[in-house]
Each structure stands twice: as C-alpha cells, then as structure tokens.
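Every protein chain of the complex appears in place save one, which is left out.
Moving on, here comes subunit A:
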Amino acid sequence: MAAEFRLEFPLPLGLHARPASFIQEKCQDYKGEIIWENQRTQKKADAKSAISLLTTDTQKGDICRVLVSGTGEKKFAAELESFLLKELPLKEEQALKVEPAAAAIIPGVLHGCQEMFLVGQPASQGVAWGKAVVLKKQPGLSELKELMGKQADNPEKEIEVFRQALGSLREEIEKELAEKSGVEKSILKAHQSLASDPGLLRRVEELIEREKLSAAAALVRAVSDFSEELLRSKTQYIRERVADLNDVARRLLEKLGCALDAKKGLEVTEPSVLVAEDLLPSEFLGFQPGQILGLVLEKAGQTSHTLIMARGRGLPAVTGVAEACRLLGSGEEVVVDGNRGVVIISPGEEVRKYYEREREAEVTLKKIRKEKAALPGVTADGKRIEVAANIGHPEELQKAWEDGAEAVGIFRTELLLYGKPALPSEEEQFLLYKRVAEEAGGRPVIIRTFDIGGDKPIPCVKLPQEPNPFLGYRGIRIYREYYELFRSQVRAILRAAGYGKLRLMFPMVALVEEVRWLKDQVKIFEQELEREGLAFSPEIETGIMLEIPSVAMLADKFAPEVDFFSVGSNDLVQYFFAADRGNPLVKYFNQPLNPALLRLLKIAIDRAHENGKWVGLCGELAGDSRLTPVFVGLGFDELSMSSGFIPEVKAVLNHLRVGDCQELVAQTLEASTAEENEKLLEDYYQRQFSPELITPDLVILESDCGSKAEILQELAITFERAGRVGNRAVFEQALWKREQDVATEIGFGLAIPHCQSGTVRTPSIGLMRLRKPVDWQSKEGQPVDLVICLAIPSGEKVRPKLQLLPKLSRRLIHEEFRDSLRQATTPGDVVALIKSAT
C-alpha cells in the first residue's frame, strides 16, 4: 500500500529548476519510490530526479498527486507534504529577487542625431563602452544530428565511459566551486546537481543499453528530449533553464571527446563587450573578470543565470537585442547602456559626451545617497530616534552599515535554520552571535530568539500539523516543549553579549506570566553558565515583540518586566484585524493608517513611556518614509527596516518637527477610516513638507549646453539630484515624448519642455539660461536662450500647487517678465520672481 496525497502546486513560477532540485534533495534519501503525477498535464515523474520533475510542466495551481511507497511511507508522505506547502514556498520567495523585464528607454542623445543603435531590454545596470567581440552562434544540441545516431557495440564500455566523464565533470565543478562565492557559487551548485540528476543519468544509460547508442549520442538524445519538453513549458523561467541543461551537456560532451568547437569564438584579447545569441553560465565564468566590459545578448532571459551573475558583478548588460550578432561586427566600438536597454554602434562625439555627463551624474547621486545615509537619526527639533536595520543573516551587516544603520533592530535568527538538517549547537551559535556583536562595533543589536511555526516551518523542528498555525504553536509557545532549542540559543546569546551590545528579544508574547517564565529561565541559564565557569553578560537588556494586541492593551503591566518593546507590524496588523496577510481575498485589511490600529499603538507607546520603557518598530511599515511623520507623532523611539530604506527615512526624519507630527497623529486618532487618514497625511505633507514648486537647486543660470539633447539631459539630472524625480532616464524620455508631439519652443527665445510622468515626485519648475542660444529643432523655430521645465506627477489631482503652473505660463507671455528672468543675478532672485508670478 502506498501513501498518497494531493496538493495544489503553490509556487508562482511553477515547478522550475530551483524548487525541483530542492524536492530532489528532500526525496533522494528516502528508501522507496516517490511518483509525482500532474493531473492537468497527465505527466508522471520520479520525484528523486529534478529533470524528471521539470518535464511534468507543473504550473501554479495544478493539482498534483504524490505517491510514496516504501518503508515509513505514511510518515514520509506527511513530511513531504508539509515541505511542499510550507518550506518550499519560503525558499522560493527568498530566491526570487529578480526584477521584472522592463522596456527600453531611448537616451535623449539619440533624438535628432544620426546614430545607429539597437534596442533591447535593460538587464543589468550600468554603462559600458568598448570594442565588441561577437561570439559565434553555436549549433544547438539538437542540431548535432551526425552524433545522434552514432552506434556503439559495447554498451557496458559506453556506460563506463559515460560515468567516467560524469565523475570528471563533477570534480571539475567541485574545483570551480571552491573559487566562487555568492550567486556564482549557487549557480555552479545547480549545475553540479544537474550533472548528478538521476533522471538524466538513467535516461542516458537506458539509451546506451537499449538502442546501442554511443555515450555521446545517448547524451545528446536525452538532453534534446528533455530540452524539448522544457521548451514546451508555459513558464518562461522554465524555458530559460534549457541553457543550464545545455551547458552541462556541452561540458560532458567535451569530456567524452566531442569538442564542439565552442570555445574557439571565446578568445578575447583585450577587455571587450561580448555580443552573443546567448552565453552559457560556464562560458561566462570562463572569462577573467576584467575581460568583459558588458554584455549584449539576443535572447538570454532576465532570469538566466548568466544575467544574474552579470548583475552580481555589476557588469552592464542588455538582452533581447534581435539580430545583435548579425548587426554588430567584432572590433566595432559600442556603448552598452544597461540602465536603458540600448546599444549604440560606433558612437560619435555627442554620444561620448552624453555618457560622460551620465557618469558624472551617477557619482554625484551616489554621493547624495551616502550623505543621507550618514545623517543622524534625529528630527529637525532634535528628538533622537534610532534608525536601525532588520537582518536575517550576519552577511547583511556590511550593507546595513553602508546604508546608515545605527543599530540592528531585529536579527531574525530562525532564518539561520532554513535548509539546515540539524539545529546549530550552542557553541556554533555563540561564535555566530559573537561575530555579530563584534562586527557591530558597539552599535546595539537586538537578537530575536527563534520564531518557529506559523508561516515559518523549519525542517529540523518537527511541529505538529495545525489547522491554523498563525494562531497556534509558534514563537515562545513551543519553548517549553523544545526546551533545548530555547536553552542553547539564550545561553549562546548571553555568552556573546559581552563582545558588543547585544539585546535579547522574545517573539509571540501574549501574557505577562509568559514573560515571567522566560525571565526565570534566563536566570537559570545564567546560574548554569556561572557554575560552568563560562563568561557571560549578566545584565543583558531584554525586550519582547509587540505583535499580539493583548500586549498593547496591558503594556503598563508588561513594562516593569521588560526593558523595551518592538512592534512587529506585519503580525500585529493581521492579529488585530483577524485577516491573514497572505490571503489576497482579505488583503485590503492591510491598513497602516487605520485609526483603530493607531489608537492601539498610541495606548501601548504611552503606557510603555509612562513606565520608562522604550518602544521600537521593526515591521515592514518602518521602511515606508511616507509614514515616518505618523511614527514620530505616535512616539516610537526606534525604527528598524530593510536597510535599503534607511537613507530616505533618515532624510525625511531630519525634516520633521515632533510637535507637528503629534498634532497630525492627534487628528488621525479621531478619524473613522484609514481613507480619512490618508487624506490627513496628504494635507500634512502639503502644509509642512511638500517642497516649493521651485528652489534654487532647480535653477541653472549660466549653462554651456550646446544642444537640445544636452539641455534636456542636464535638466533630467538636475531634477533627480534635487529629489524631484525618481528616475532621470524615464523623466528625460517623457520630456522627449512631449517634444515629439510638437516642439515646445514658443518664440521669444523661450522653450517650455514639460511632462506629466509617474517618475515625478512633486510638481516642480526648473529654469535654465543658456550662454549661447541653441536651436530647438522646431519648425521655423528660433534659437532658444531661456528654458523653463515643468514637471507634474501622473494622476495628480487638482491641487493648489498645480494651479500655479498655468499662472506662470500666462506670465511668460509678457516680455517684461521674461526680461526680468533673463536679468536676475542669482538663483534666489529667479525663485523669488517665479514665486511672485505664481
């Protein structure tokens, strides 16, 4: 009797190579048979083979039947089901951080000048400039017809040859693995698992035995068959995995003595831009890092491993460039604009200058971000609010400090357990926490103890199946049963605390007696350590997560028991509104500005403060800089977020005054709906915070720009530098689009480039005076010496600020006003003139 279960396949990209290899890993040690059957495609697979699983073309939502037969089949079936539904989606979520494919943006310099260029998709940021090397198009494996039918009369010998080739390839990859790290390492690992895939190996050996094929012929046949199946998949990600399969097959063929002539095209004598139909990951890795300046590919997918590695190395890349290999010649000079998805061939002087200015702009913008990151976590009127980072792994610390983190507000330790077959020992944990404490160099780090259960199942802790895990056995609730897990972690933290400034925090506390129990245990652990003669820090600050509403209501009674609270907004919101945050049907309950939630937070923070305890926020909300005034008004003492958000939150924080924020919050507490509060927040921004339409940093009095393209580029850079637009390339393109409708030169030496675009953050006016009049490329147009640029966010409603633009436009018709703009001596004077006109 076999054990079986059915599941609806949960992953958004379907069953592709990465999850397939996880499933293979999970199943391979089970002594018995595991069959995966997709009821939609009617295809069956051996779950111990990643490739075999791929051929079932399983999409999200497909109903699959899994049959386990062998010893302990029931137990394993239950384990596998839980793995597929809980752990696998989490792993996938972590791995999937690939940006969606974007369309090309035409750089302004290409408007109105005769340059040859090709359009694709931006695939890896940056701009490269250099000689192209066009890599010869390689024959697809299925085109190797002459090999396909090649017979051999001694199957045993062929199998032997094949196994030797496999062994030697695995060894080779093993060696390469030792030299790589990060993304490149994990991609090589995927290739290693392909080279060990039992489904592929079995198929090859079958072909050798049954059809008397040579090892090479059998390999080509097997891989071609698998590739064909993969290519039929509806999921792009799966189709793009054919490159990995072919890569491994090619390397194997070489080991079998069938050199494919592939490497010949790959000789690069000087640092170059590589142009290819596609580039296999192993080919990419075959180049010395300095040899490649950029990549131009015809059909590599955005999720192809070559592009993922290119992003990791910061190499500019454009993909989807049709016919690139035919249209580009080796030795030709090209520009690869990976920000915009454009390749320019034999660029002229104009293009060179354009990209030099882009590079300079990039340097300034990075500097501005760095400056924001270096700001102190303090409001304009001097209230200190610690701005901290959320981390899941010690490797994230470096970036957190670079982004300006002043502390770690939460170190989610359970992330260390994913993919681990066994729990880490106390000693292992001690060394890790010690390293974190030391690397923090005196900055506080809050270590949150294991929060297992709920949506975070861990393979090494087998929790019971529950109908409602979020309301069940998770966080500290499991510590009595899994006492050793709790004990070893807290002991490790206590021992490491002395090496820096560690704080201890417990998840999922709901009752005061739970905190008392936790503290009693900590005391016991301290006594143990003392007896054992192990050094530890006795006065570690201890806090609790505030994620269950009961803690908020009783914060004054919790306060004497703890040193601090930290609000986990994700869980608090879902427990407070009784709405599962992962369920799209009730997603609308995610209302950070709901007055009920704000009242709850206000009660909790006030009661904590009255009792001398501080309150932080470590949920996702903390990173939304739009909400920072609300958090300041509520009285949070610390905000902890994904470190990428820190510079912007700090910049906003530095402009806020506590009194204004408190006034805002007082109003929001009286509202009935989140929508009313959205409006209140918007009005607050209008009143307090929204920048003037024009500021001196948007005025350029003596510009040397010599062409329209240069002027629009300079304006785009100026607007991004001033924080008025999010992406200057998009803004520049929007300005050009308007110019193409009808040029905005209107006579009187004046041009008014303008646009409404989603990348514009706030209505803005820029002004540029030119030393030498410039031709605006308009019909019967006159040269322009005064440029006024108007920018409006898309979807902007009728607002007071917006009505000023028509007023200004009307004033510009009057000669005296134009003259005064031409004669103003400082940017401040220009700003004053425009304000007087609006």
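Basically, a residue touches a chain if its C-beta (ideal position, glycine included) is under 8 Å from a C-beta of that chain, and two chains touch if they have at least 3 such contacts; residues count from 1.
Just so we're on the same page, contacts and distances are computed from a predicted model.
J.: What protein name does the UniProt record of the undisplayed chain give, "Sodium:solute symporter family protein", "Aspartyl/glutamyl-tRNA(Asn/Gln) amidotransferase subunit B", "Electron transfer flavoprotein subunit alpha/FixB family protein" or "PTS system, fructose-specific, IIB component"?
T.: Choosing among "Sodium:solute symporter family protein", "Aspartyl/glutamyl-tRNA(Asn/Gln) amidotransferase subunit B", "Electron transfer flavoprotein subunit alpha/FixB family protein" or "PTS system, fructose-specific, IIB component", the correct UniProt name is "PTS system, fructose-specific, IIB component".
J.: Which residue from A:A3, A:C755 or A:A824 sits in contact with the chain not drawn here?
T.: Final answer for the missing-chain contact: A:C755.
J.: Among A:A195, A:L805 or A:V830, which residue is in contact with the omitted chain in the full complex?
T.: For the chain that is not drawn, the touching residue is A:L805.
J.: Using the document's contact rule, name the residues of subunit A that touch the chain not shown here.
T.: Interface with the chain not displayed, on the subunit A side: 738, 741-742, 744, 746-747, 752, 754-756, 790, 792, 796, 798, 802-803, 805-807, 809-814.
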